[in-house]
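Every protein chain of the complex appears in place save one, which is left out.
Presenting chain A:
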Amino acid sequence: MHRFAKPSVFLKFTAPILPWLSALTVILIAAGLYFSLIGSPVDYQQGHTVRIMYIHVPAAWMGLFCYVGMAICGAMSLIWKHPLADICARATAPVGATFTALCLITGSLWGEPMWGTWWVWDARLTSMLILLFLYLGYMALVNAFDDPERGSKAGSALALVGAVNVPIVKFSVDWWNTLHQPASIVRMDGPAVDPSMQLPLALMILGFTCYYFVVLILRVRLELNERRIRALHLSGMFEDPETPTSAKEQAYEAGHNAGAKQ
């Protein structure tokens, strides 16, 4: 019983938050889009392409943020065997993978006009690509086992080992600075950015983060439903091994009639 206690608390807790969080996501992203496309100045060197930054940097942030969240959940799942931690990690992976892929795609679209190339095998780009593979590996691994417990163990271990990559992504531009051509380094984060560009950047980062939490809540519900379905199938088979799953409708009818007679 206590295994179900926490997920039910999660559901009760998040149900009233979800509509507000969804509205906040829409408002933040709408405002972010206005300021990134219309309400912000062009860069004196890059012209309009600086507008790609307003989705590229938030997507990169989400890729790392989701990975850290997934690794922490993985650790909690391994140490305390908490079912909700495992569910959150599984729910986070597709969102993180999506944003990491978007970061790479928008980075390419920014790199082609500004660097003159779609792709360079430099430390930052390569470590970001590894991050994407870690997400994909995690998702493949957790679903590769018939027993979900074994899948989550293997997946959590991968998520934790892969967490080494997060500081590598973060500091790659400092550690391997010499590999960059000075002209190609477009360092735009933090206080180096003009306040007029900080606003759309902050709005988009907050908007993307809210979007993640909305999708997280929905995916946790989805995962909880699927676990419940699995448990019901198992208990159903235990009770009556003669009834195949495909005969669900018939079972429903039969059960309904039996119930009515009593």
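We adopt the following convention: a contact is a pair of C-beta atoms (placed from the backbone, for glycine too) under 8 Å apart; a residue touches a chain by one contact, two chains touch by 3 or more; residues count from 1.
In this text, contacts and distances are computed from a predicted model.
Asker: As a check of understanding, state which of "Heme exporter protein D", "Phosphate transport system permease protein PstA", "L-lactate dehydrogenase complex protein LldF" or "Peptidase U62" is the UniProt name of the chain not shown.
Answerer: Not shown, but named in UniProt as "Heme exporter protein D".
Asker: Sort through A:88, A:102, A:123 or A:141 and give me the one touching the missing partner chain.
Answerer: Among A:88, A:102, A:123 or A:141, only A:102 touches the chain that is not shown.
Asker: Which parts of chain A are in contact with the chain that was left out?
Answerer: Counting only chain A, the missing chain is touched by 1, 4-5, 7-8, 11, 15, 33, 37-38, 42, 47-49, 51-52, 55-56, 59, 94-95, 98, 101-102, 105-106, 109-110, 112-113, 211, 214-215, 218-219, 221-222, 224-226, 228-229, 232-233, 235-236, 239-240, 248, 251-252, 255-256, 258-259, 262.
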